[in-house]
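If you scroll down you'll find the structure; I have some questions about it.
For this depiction, one protein chain was excluded, whereas all remaining protein chains were kept in their positions.
Letters A, B, C, D and E mark the chains as written, and numbering starts fresh at 1 in each.
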Amino acid sequence: MKGPAIFLAQFAGLKPEFSKLAPIADWVASLGYVGVQIPTWEKGFIDLARAAESQDYCDELKGMLAERGLAISELSTHLQGQLVAVHPAYDHQVDVFAPEELRGKPAERTEWAVSQLTLAAKASRRLGLKAHASFSGALLWHAFYPWPQRPAGLVEEGFAELGKRWKPILDAFDEAGVDLCYELHPGEDLHDGVTFERFLAAVGDHPRANILYDPSHMVLQHMDYLAFIDHYHQRIRAFHVKDAELRQDGRSGVYGGFQSWVDRPGRFRSLGDGQIDFTALFSKLAQHDYPGWAVLEWECCLKHPKTAPPRVRPSSRST
Amino acid sequence: MKGPAIFLAQFAGLKPEFSKLAPIADWVASLGYVGVQIPTWEKGFIDLARAAESQDYCDELKGMLAERGLAISELSTHLQGQLVAVHPAYDHQVDVFAPEELRGKPAERTEWAVSQLTLAAKASRRLGLKAHASFSGALLWHAFYPWPQRPAGLVEEGFAELGKRWKPILDAFDEAGVDLCYELHPGEDLHDGVTFERFLAAVGDHPRANILYDPSHMVLQHMDYLAFIDHYHQRIRAFHVKDAELRQDGRSGVYGGFQSWVDRPGRFRSLGDGQIDFTALFSKLAQHDYPGWAVLEWECCLKHPKTAPPRVRPSSRST
Amino acid sequence: MKGPAIFLAQFAGLKPEFSKLAPIADWVASLGYVGVQIPTWEKGFIDLARAAESQDYCDELKGMLAERGLAISELSTHLQGQLVAVHPAYDHQVDVFAPEELRGKPAERTEWAVSQLTLAAKASRRLGLKAHASFSGALLWHAFYPWPQRPAGLVEEGFAELGKRWKPILDAFDEAGVDLCYELHPGEDLHDGVTFERFLAAVGDHPRANILYDPSHMVLQHMDYLAFIDHYHQRIRAFHVKDAELRQDGRSGVYGGFQSWVDRPGRFRSLGDGQIDFTALFSKLAQHDYPGWAVLEWECCLKHPKTAPPRVRPSSRST
Amino acid sequence: MKGPAIFLAQFAGLKPEFSKLAPIADWVASLGYVGVQIPTWEKGFIDLARAAESQDYCDELKGMLAERGLAISELSTHLQGQLVAVHPAYDHQVDVFAPEELRGKPAERTEWAVSQLTLAAKASRRLGLKAHASFSGALLWHAFYPWPQRPAGLVEEGFAELGKRWKPILDAFDEAGVDLCYELHPGEDLHDGVTFERFLAAVGDHPRANILYDPSHMVLQHMDYLAFIDHYHQRIRAFHVKDAELRQDGRSGVYGGFQSWVDRPGRFRSLGDGQIDFTALFSKLAQHDYPGWAVLEWECCLKHPKTAPPRVRPSSRST
Amino acid sequence: MKGPAIFLAQFAGLKPEFSKLAPIADWVASLGYVGVQIPTWEKGFIDLARAAESQDYCDELKGMLAERGLAISELSTHLQGQLVAVHPAYDHQVDVFAPEELRGKPAERTEWAVSQLTLAAKASRRLGLKAHASFSGALLWHAFYPWPQRPAGLVEEGFAELGKRWKPILDAFDEAGVDLCYELHPGEDLHDGVTFERFLAAVGDHPRANILYDPSHMVLQHMDYLAFIDHYHQRIRAFHVKDAELRQDGRSGVYGGFQSWVDRPGRFRSLGDGQIDFTALFSKLAQHDYPGWAVLEWECCLKHPKTAPPRVRPSSRST
Partner (left out) sequence: MKGPAIFLAQFAGLKPEFSKLAPIADWVASLGYVGVQIPTWEKGFIDLARAAESQDYCDELKGMLAERGLAISELSTHLQGQLVAVHPAYDHQVDVFAPEELRGKPAERTEWAVSQLTLAAKASRRLGLKAHASFSGALLWHAFYPWPQRPAGLVEEGFAELGKRWKPILDAFDEAGVDLCYELHPGEDLHDGVTFERFLAAVGDHPRANILYDPSHMVLQHMDYLAFIDHYHQRIRAFHVKDAELRQDGRSGVYGGFQSWVDRPGRFRSLGDGQIDFTALFSKLAQHDYPGWAVLEWECCLKHPKTAPPRVRPSSRST
């Protein structure tokens, strides 16, 4: 296992200078991290189109980070992946992820999203990366609960369509020699092991269709995040170190009553403040020889981002 | 507490003759039940419009049941209540609850739903009932998860609209001297205590806005169904005795991965086969002098309805 | 193990005719019990002085019960035992247990209590009983919590005095061939295993100083009532089958905030409604060859005494 | 939240020079603390009467501490508060808290206690403090258990009297602009949430009647110390960081069998050695914007006070 | 699922007449059972050699049982199966399972055991049975713990030999159309899922190599007997309904300290007295459409066999 890396998405813009990669890299290096997961929608961090085409640009980027003792763990296209498949009920909510000129034009938005993913495959190859992080998007999420009853065949159709859209993208990643890792996440059609299996079936067990394992989303689904590793370890190729808690409450439950994060029974926490047994979790990954990076993703309903990412002890670094 | 009654919805049509009220009443009386909760969309059970207007019809209906040792616990308008508020994403799924001529016409469907509820208020008064069972419908359910982020104000607007639609209905129930009890249920905007509080605020703490307490839906939300009673006992006026279980699993969680009931980690069970501690639950309701009926709602992913409703011991009857 | 018997104290006077032993014996026999534990302060049930002296009276009493299929499990002097040792802070509260002419006269009250116990020893012998049930009284109970700090030596003095008072009574029971069983109970100096050990030391390990084991009082003290049996089984000679629950609560705890029983976090419950694992408990007693009676003591904060004592299944009777 | 402060009571006299405030302040400052809670009965720490009257004295005191990087979190009158209400059964035990000349004179002792509290109100104002720490005393504690049965009305009378005595003191604190925070503690009439509510009712919901929240006393009462915060956070204005454990045992329970601390099933522990989940607890207080100090109170049945108070990490200081 | 049947082994000889099949069949039929699992080493119950060869004998046997409302669930060769593979350390202990003339002659004993199994295959076919119950025997059991260290290759060799011995037997069962179900049991090389997998590999995934699932042995191994069903349901073809408990103890653990059953922390219990959640277990088997019999195996360290087998309620019979 390599790491620790840190996902930069939550810190972009935390300070004005954090709109650029170099200053934020200085900061996380000073905290002891040895890798960064780069959100490709942050234009100040990376120019995705250019990275897909220019080896020089990529070498420069890697060099700049290497000077600071940092490697790239993975590129991320979470926001673009979300747009690959959108049910109309969420059209408005996700439009902000697309370039302004494409908002209100779902079909063109999808096309753009697909092209972004293809660029990410190429850029990842030029950067020498082995894995990529994204979301699956959702055609069926609104219908996860069996009430009101779903029309027969709806789920089957949905996954068939999802597979159809992602198949060419997966092929592009295969060509680039990079694993495409879906973060299993509520709001996406791929949000647990079972939906990942449905998707695998829909893309013919594509070898590049893999998992970004983030235990926090499993805690919030009341899943057994340790048994998950036993079931799916062969497809886990990326990993978010993120803590969470789900506390039983008499007023609200897993759906949260439309409350804000701090008031929901299930909520994200700074590392060590939640309920996840990371000792057991790292033991499982070590036992199964997990080959990828451990990437801290920080998101906390109580602490401030400036003070939250833990300083890394020298003894726990490995690359 | 009065009871046990039994909700007839799941048994309508179980045998051909169960499309009529008298034969099904014979059956449940033979099992020892002393009350029935009547689904008003089953035209063979009750003619709602007629019951709203004719005292004779109502007296006859009550008499027929009384001859069998049965009382009506509540009328139910779950399906019609669902139609009072529908987000377009679910239009197709709920259209089957409306009369055929209204399908595909959301506005008229809503109007019809409101009128059904008003009839139910009147019918309940004529039948001498104290409480009524329904669903709130949903404008916001698709957006319960905070990802993708909701536009600011969406929840506030949703509940304002929901309140606007239900306020006149609640007034009709007030006029009839009947409590309108919303079954807190996933798929409805009113699905937990917090959303009930939001609704209460939107209808000015209307005294007729009350709760149908069904612990099974709380188990499936990983809520503390006992603490719920401590918080909301003053508004609990109807009660479904229904069992459920939510078992931690490494492949799926509360969202269920679009699986069928039998394979979901959370599922309904026959009374006694699930995880609900009914001894503690009845103790709580007794401690708070719950005045209404205990109504068995049977739904089980493993057993057959013919054999499932438990035979009632004479000692546990009370009216 | 013999039983089931039933403790009559809670049912005395439940109906007017229940002030006499024969009618109440008819009732409990009809419920299937095969033994009764008799509260000796109920003059309508037994004349203790006469029973201590007249074998005829005792034979008659036994005969009357035998006709109904009942045996006496033990006599009880709980109230008189309480008066053997009283701290002045409780003088007023316990005066009602004494004959009217002794109220307000603590010294004479104690003397009377001691004489009552002596009579009970003799009566038990004439009735052919092996065990007797009582309370230890309390000189130190008010000082159980270490704050404010107790003067050094207070506890040692208290138990020395307690031992001094009970020693002659224990000798009387030894002469009668009867075990004196102290119900370990809050409010008494003997309320757990440790205080029983202190007392044993104070009475020179008197072989007649034994325990009435009632797990309900251990649940309310958050004790391990099963491990208790492992520690003390050799001294357990009487047994109350009584259920209880202690539920964690955010507003109150084991001290109960001066609330009534129904509102306290710890409260007595009808058999089967509490938290006691009677299967495990009976297994332990069977494993250690407990030789005495199983005596149901009913006290419930929610159910009515008329309906509460469970009807006994024929298969579970043993004498 | 401000802190960490440390309560000095347990360290007074630990070394000879610790009878004075300056040396002990040096020590706790060297350990990293930024506040002190001062026991006002330690004459070497503070002259309460003088502080009540002289602004110069107070400014000097604050200055001396400020030089060491310390602020006062609160003054404490635990011992004097205990004497505001004393049941005669405890007269002897608490007499040591009073000046020698008042021992054996309960009425004058009470008067003195009330005057001490009034001084503390004034001194707190001069020192610029917002909160004060004390005990309620006890008229009813000996009767917390419902056996032997309490005379009807006893509890009502007791709280009426308690309210009568504290009302003028609360008014004095109101005048001083200081919250009077009762540490909820066994041995005091105010020992849980329910008794605090009874007291609030008795003093007309006095805005200055508040809570010193110490979770250790709730663990020893088997209370849910997290749910307590949900119920009472609006009245929590002071906070003791103190750890404890309550382990189930077969020989003794919550009453402890008159054993010493180390042998009781419930006992205080050094921070981190007990059962309290401080991560969850601090999260709750943060979520409710607790405005006061976090004050370490150290008391441990196993470790020595010299080595026990934890050294504070710079990152966890806040004032 | 069919049943309930009952395993006759523990009741053979309980009364003198219970050495014959008809009287014991009368008894279990009177208790409500509808099937019997027959121990083939009880010569009074069945003549195995004759049953293997004579269809008339088999028809008569079935007819005699059918008259009593009973079917045969399975034949059992537990004792003979044990002798198929024996490590010399246990030679003496298992010799009693063999005919007297073969004791002390391990090689001939093995040969006899193999021939018994072959007869059982044939007899099962003649009796129209689908499954058979046995033990695997043990070559490696003494070496289950990794201390002292096992020579490299020992386990591999052991399972290879075990597979070699059982392969022809499995073929005989295949010819007979009967599943050979190994009861996974301590003392046998096949004692959990992992060892069953090793064995399957050694017999080339033989389709007749199946499992007799008995959850009691998993409780005593501290295994998750519910998850076991998820892993192996496709190979479960026989099922013992047997209860057990494993209670943590400070003096002994899973190895039991050479104590007798009643004193071991892990011990068998009468149905309902142990820790097994049969509701969840039957739900799992039903969910996976388990096609075989539910066979009560009674063995209890506390209750007497005469009174122990539970009387069957009519509603729970199914054939």
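Definition applied: contacts are C-beta pairs under 8 Å (C-beta built on N, C-alpha and C of every residue); 3 or more make two chains touch, one makes a residue touch a chain.
Please read all numbers here as calculations on a predicted model, not as lab measurements.
Participant: So there's a chain missing from this view; which of the remaining chains does it actually touch?
Facilitator: The undisplayed chain, in the complete complex, is in contact with A, D, E.
Participant: Could you tell me which of D:Glu108, D:Asp174, D:Asp230 or D:Asp273 touches the chain that is not displayed?
Facilitator: Among D:Glu108, D:Asp174, D:Asp230 or D:Asp273, only D:Asp273 touches the chain that is not shown.
Participant: Any idea which of E:Ala49, E:Leu200 or E:Leu226 touches the chain not displayed?
Facilitator: Once the missing chain is taken into account, the touching residue is E:Leu226.
Participant: Mind pulling the subunit D residues that touch the left-out chain?
Facilitator: Here the touching residues of subunit D are 247, 262-263, 269, 272-273, 302, 307.
Participant: Quickly run down the residues of subunit E that touch the omitted chain.
Facilitator: 82, 87-90, 92-94, 97, 140, 142-151, 155, 185-187, 191-195, 197-198, 218, 221-231, 246, 248-261, 264-265
Participant: When the complex is taken as a whole, what residues of subunit A touch the one chain not shown?
Facilitator: 279, 283, 286-287, 315
We take it that only the chains that are shown with their structure count from here on.
Participant: Hey, what chains does subunit C share as contacts with subunit D?
Facilitator: The shared contacts of subunit C and subunit D amount to nothing, since no chain touches both.
Participant: Based only on mean CA positions, could you tell me how far subunit D sits from subunit E in angstrom?
Facilitator: 65
Participant: How many angstrom between the C-alpha centroids of subunit E and subunit A?
Facilitator: That pair's centroid distance is 50 Å.
Participant: Of all residues in subunit E, which are in touch with two or more distinct other chains?
Facilitator: Residues of subunit E touching two or more partner chains: there are none.
Participant: On the basis of the stated criterion, which chains touch which? Give every pair.
Facilitator: Touch list across chains, by label: A-B, A-D, B-C, B-E, C-D, C-E.
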